[in-house]
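What follows is a single structure, written as structure tokens, with notes after it.
Note that one protein chain of the assembly has been removed; the remaining protein chains are unaltered in position.
Naming follows writing order (A, B, C and D), and every chain is counted from residue 1.
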Amino acid sequence: MKKKPMVLDEQPKSKAAVVWSVVRELPIVPILIILIVLIIPTIFAELLAPHNPYSGSLRLRLQPPSFLGGPEGYLLGTDHQGRDILSRMIYGARISSAVAASGILIGGSLGIVFGLMAGYFRGWIDAVVSRLVDITLSIPIILIAIAVATAAGASLGVLVGLVAYYLWGVYTRQTRAETLKWAESQFVKRAQVVGCSKLRIMFKHLLPNMVNTIIVLITLQVGFVIVFEASLSFVGVGVPPPNPAWGLMVSEGRMFVVSAWWVPLFPGMAIMLTVLSFNMLGDWLRDKLDPKLRQV
Amino acid sequence: MDVKQDPAVQQEQEQGKRIGKIVLEVKDLKTYVRTKRGVIPAVDGVSFYVKQGETFGIVGESGGGKSMTAKSILRMEPKPAASIEGGEILLDGVDLTKLSEKQMRKIRGREISMIFQDPMTSLNPVFTVGNQIGEGLRIYEGKMDKKTLKAKIIELLKKVNVAAPEKRISDYPHEMSGGMKQRAVGAIAISSSPKIIIADEPTTSLDLTIQAQYLRLLREIQEKSGVSIIFITHDFGIVAKMCDRVAVLYSGRIVEQGTVRALFKNPSHPYTHALINSVPKVEKRVDRLYSIPGQPTPAWERKKGCYFANRCEYAVDRCFEAYPPTFDGLSGTEGHLADCWRLEDKTWKPKPYLA
Amino acid sequence: MGKYILKRLGQAIFTLFAMSIIVFFLARLSGDPADTLLPAEATQEHRDRMMALWGLDRPTHIQYFLFVGNAVRGDFGESLRLPGRDAFNLVMVRMSKTAELALVAMLFAILLALVIGVFSAVYKNSPLDFFGKLIAILGQSLPHFWIGIVLIWIFAVNLRILPTSGYGTWKHFVMPAIVVGWFQVAALMRLVRSAMFEALDSEYVQLARVKGVSPMKVIWKHCFRNALIPPLTYAGIMLGYLVVGSITTEIVFSWPGVGVLVLQSVLARDYAVVQAISIVFGTIIIAVNFLVDILYAFIDPRIRYH
Amino acid sequence: MSKKLKVVSIAALAVMLLAAPLTAGGRAEAEAAPEVDRLLVSMPSPPLDTNRIWASGWANFAQFEPVLETLLETDPVTGQALPRLATSWERNDNDREWVFHLRQGVQFHHGYGELTAADVKHTWELLKRDDSGVNQATVWRSQVKEVEIVDDYTIVFRFHYPMTFGEALFSRAGGELYVMSKDHWDTGQERAVDDKLVGTGVYQYVERVDGQSLLVEHFENHWSNETPDFTEIMFNWVDDETTILARLLSGEAHLGQLSRDVARSAENQGLRVIAATQENMQRIIMFGGASFADQGVAEPSDAIYNRNVRLALSLAVDLDELHEFVYDGRIAHSYNTGWHPNREVWNPEWEERFDEYYGYDPERAKQLLADEGYEPGDIHLTIYQMNWPAQPEARVVVEALPTYWNEIGVRTTIEPVDFGTFIPQWQQMNTRGMITPSRNFPIRPTEQYIRDQLTHDGALTFFYTDNFIEEKYAELEAELDVDRRNALSLEIGDHAFEQIPYIPLGMTYSEVVVDPDVIADWVWPGLNPYGPSHWYLLERAQ
Partner (left out) sequence: METEALLSVTGLKKYFPVRSKMLFKKSTTVVKAVDGLTFTVQSGETLALVGESGCGKSTTANVILGLEKPTEGTVFLEGKNVHELTGQENRTYRRNMQAVFQDPWSSLNPRMKVQEIVGEPLVVNHKEMSSSEVLEKVKQVLTDVGLDPSLMGRYPHEFSGGQRQRIAVAAALVSDPKIIILDEPVSALDVSIRAQIMNMFRDIQDKYHVSYLLIAHDLGTTRYMADKIAVMYLGNIVEYAETEELFEHPLHPYTEALFSAALPSDPDIERDEIILTGEIPSPINPPSGCPFHTRCPKKVGDICEREYPEPGEPTAPGHLVSCHIYRK
């Protein structure tokens, strides 16, 4: 057994050193990727994008990236409308994060409120909410998505609604399970003894304790939402063109997989890196915060 | 209350136990654990021995290093966070720290077995009890046909006083009562006729009457098989009831060890002394319990000197400068050891606490 | 136990009933089928004739009661889009193909997830853990259709070891099953992994180690069985995800399952088929959840029913 | 594990998953492929995967083409009507009566006997059924007065109105009269048809696998004794173009339909594109909408009612650029949509003055808008975008138009809709604009076109309506003299050209991509707007 023997540190670690050791453990690469690929473009799209993401010149259709001999100024080449792929990706980050953020925010808040109520009040509220979740999860979302999108027309609002509709069940289930778990805990019992109102117990005592789980859940779902958007775009009910959503770009670009590979490749890469990073981050958080989390 | 206070009875019982030669000797064992705050010595130079047929108690509070000591003996310290960084663990002269994992597997169960904190959760819920007892048997005694195996399992269950063992054999743990589960765990522990059983707080979660049943079971097992037991506990009551000799752990070090009677009658280390006096007694009402101020210092905040010094009412300057040496022959008995500077003065004793 | 089963059964039936309402109105959400199914040149008279033929001129609530009454008998009427074809049969024929794919995919997902989950739990924070997770997550980080296209290009166009698409031999199953299943691996792997952590931490595992059981046996015998249970409870939800994935996957691999049918039927407002698909899917998912609940109680009898 | 290693490994996996297609080695060299008897065709699944041909429109018909025949055939080179199941035909009573003399000795597949006039009448009866959904269902139902069987080989179709495009209606070019066996029908009616399709084509029906494929094989007793080069044709339904390309490249398909963008990559990989021959029978792509009308239900104040605004919109679109970069040059101008030089009525001025009305001149467009009092940004259009079958480029064009119009200060929103949502809007004339593929009829279609698309009375009264055209068309309908009718047609054409009823983008050819190792050549006219026809003319490579 040839391994480095442990040495008792002469100097006990200072607070700063402890903080640093935690920081050093952060999954830097995923965080950087999320920053560079998603967050910075989302905030600074106008500053960063070299071209108009919505219009291009057909004459510049399907030009390769500039480093492969394409026209100057089009770093990642152009798409089938002659639009700059890089600019579209930068604005696409904004759409992707907007869809993910608002979908998760709406679905998540609904789910959390319902889950808290179901888990804390039990009884008929629980029965109704649980059945609702069952129903939500048993009708394939894609069917609903196609039906709603054909009826109402594909739009960002519809997409966000679909994401929220899909996620609320997941959040409700998780929050309900957590509520059931925490409702047994002694601090909740203590709060009851103290005479806290049900509302106070739910939102002051129970909710803050689920933050860990909810954060983990969110990180794992950002990726899902982005990929979901791509799947919907594939069947024609996702983000409506000419909006530069990543999923739509890959979906539209897939026919150029041989002739103009850069059209689907770069947005695909953005999706992959983002989803991968969020998942890595989520898994890291999960290991840190809640390793035995029984949910996906 | 019906209380007998006759030392002679106790003496007699100890002798009746046929205590033999030393089976296990731990010398200056050091197990370090890597944490966020740096490497800390969970076991910091622990030495003791266990004789055949005796019950050796290791007593201490949480964080004292009891469990880590037990795990280290079995070489089951949680790797890679923990590692044995020094010392020897001699089982019949073989140093366990030098053995490979594969060799260790032959020791575990066969030579040393273990009983865990909660008999209720130490059985795997998805296998029958017979299966779980048989698993060990097949490892120790090689392959055998089903019939012999079953016969052996039944024999073991009988040994631990399980009624109708033929029926119990195909029960799943959840189908058994708590007492049955205890017995099954006991059967597993003795299935290999080990030299030593390490019992890690085996009764902590039990009710009084159930605890009494269990302790009796352990005693019966010991009487029948002559196995040595290392009893890890935080409860002095159990030590008083079950053990022959005892070591008191504080912050990874044995601060005092000796026979149970010596320790209870003449606690030499201020910590032992304080602990014994801080336990409320069933036998008589105390006016006020002794209470040790503060709490154990975490390893990463420890200063030099005696680890207990900052909570010790007898501490002198010296106690804050260097860790004290071990003094032997306290209370006039060899093998009664303690680490305390004050013991340099042979006549010094913590003053009796008058409750 | 009996009461528990009855209660779950009651819940399942109620869920189905509620679902039928949603499905019924969902199908009617997006307009008349005549507008899609008839050529643009069709006259109003032509249109009315078709509506009467399909019974769509009746009041909606009557349509609903007829729908429920017939649906209970497995009669969803004739497909509007494929006249003369019984909607239920049509769906079931396709469904069997989708089910085959889903089953193989699930098998693949479970196998891979178990292997990765177990190893990444046992060798936590090792390169094995990292790569295992990476492979698992990768399946989730790209849309199904894209992974499908990439696989087709690698294995069918370049290497020519697998057929590009279609249905037939076992070789046809390989790529679509990987695509559909891979998406699930990450989620399943996480369940297995956390269940493994729990099992590895448990006293019975420590006891097994103390008994001298070899590490492999500790992992695969003692932990594994216990780690199997949580993924089982996920089966129902997993089916839902499989459907989402199978639709795009089936289109890419021209798999003759419900995928294309779903798309075409919804776009064509083929009420009969859309309803049949939704109800069949919903029933399967609800039934699977129901079975899982029951099975769960049998596999792990520690479960208490409150 | 070092961070670097992690980064590298992620990068490696990323490349594997994303970039692998780029390494596509292209089509493997055919290793002296054995002669292919079974032609493998990959096509998007037909909307109706069924044998009931009366049930839906043309989009469905490609699958019936090999098995069934019409009374008349269209010459792949000249586009003229040729005898097929009918050896000759006559038009009487000012085109109100069409008499067909059937070919004798034509055998139905699977031993269902000889073709007689009863089979033709039976087919017509199917097409006018209540549940008939064919494009010309209205014609078959309400314009045909009666069908008379004179004898086994003579049949008469009598119409209420003059049938001016009978050559189209009774051929593959514009009708649905694909003759089916009555004897077969009598064995089990709809169920019999569901079981198999019995026609007289060069190929006979073998089997259909639901959602997967259709197999046909050479019919040995075909009246023509023609022996096609391929003894079997297998249609596989493949809905994603990328997969069709993959199948073509890996040899799992010999013929497929791809959009021009994908076809280009296919050509780069060594596949061959074969285009249909008949320019005037292809798809016309144009941009129009119900609101391009001066009477009707919509608000006349809409900018789009202003002819000069329409002119400006038209002038803002660079057709040459679209033709070159989107259609790869494989497109021709459609000078006056609905009229064509190959037909009887044509005004050469339209071609000469085309640039003036429909050419690219954004400056003039801007000026026009300014003259009409519109500031940049005043005009806001909504484009409904639909997924038209067999029109993959439409999507690109729809997205390109806003860029052009943005140049002249017209704002546009693209709203994706599907057919079913769109049609009610369309009928209420609420649609503001759309891209639609339309198709010309090859023989004397113009009057039908005018009726359908430019008058209130037509079935398709949603493109452009106008009092002048209404009046002229009323005149035309009452007129029996052909020359006079043509003159009226021309007058309406002149008016339409001048009024800019649509922005015509051009006429395109149907195309297929083939594996040149299997298929040497194919001369087909491209009649069906959604798929190929004339399968028996395929030439196998040697």
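Here are some notes:
The rule we apply is simple: a residue touches a chain if its C-beta (ideal position, glycine included) is under 8 Å from a C-beta of that chain, and two chains touch if they have at least 3 such contacts.
All values derive from a computational prediction rather than experimental measurement.
Only one residue in the set B:207, B:223, B:328 or B:344 touches the chain that does not appear here, and it is B:207.
Interface note: of B:292, B:306 or B:319, the residue touching the hidden chain in the full complex is B:292. Summarising the interface, chain B meets the missing chain with residues 1-7, 9-10, 61-62, 177-179, 207-213, 216, 234-241, 260-261, 264, 274-276, 278-283, 285-286, 288-293, 295.
Touching residues on chain A toward the chain that is not drawn are 185-187, 189-197, 200, 204-205, 208-209, 211.
Keep this in mind: only the chains that are shown with their structure count from here on.
Nearest to the common centre of all protein CA atoms is the CA centroid of chain C.
One simple way to say how far apart two chains are is to compare their mean CA positions; for chain A and chain D this gives 43 Å. Between the Cα centres of chain C and chain D there is a gap of 38 Å.
In chain B, no residue reaches two or more other chains under the touch definition. Touching of two or more other chains is recorded for residues 6, 10, 17-18, 21, 24, 240, 242, 418, 420-421 of chain D.
Within the complex formed with chain B, the chain A residues making contact are 3, 5-9, 12-13, 18, 21-22. Considering their complex, residues 11, 14-15, 18-19, 22-23, 26-27, 29-31, 124, 133-134, 137-138, 140-146, 149, 153, 186-188, 190-191, 194-195, 197-198, 230, 234, 236-237, 240, 243-245, 247-248, 251, 262-263, 266-267, 274, 277-278, 281-282, 285-286, 289 of chain C touch chain A. Across the complex, chain B is touched by residues 202-215, 222, 225-226, 299-302 of chain C.
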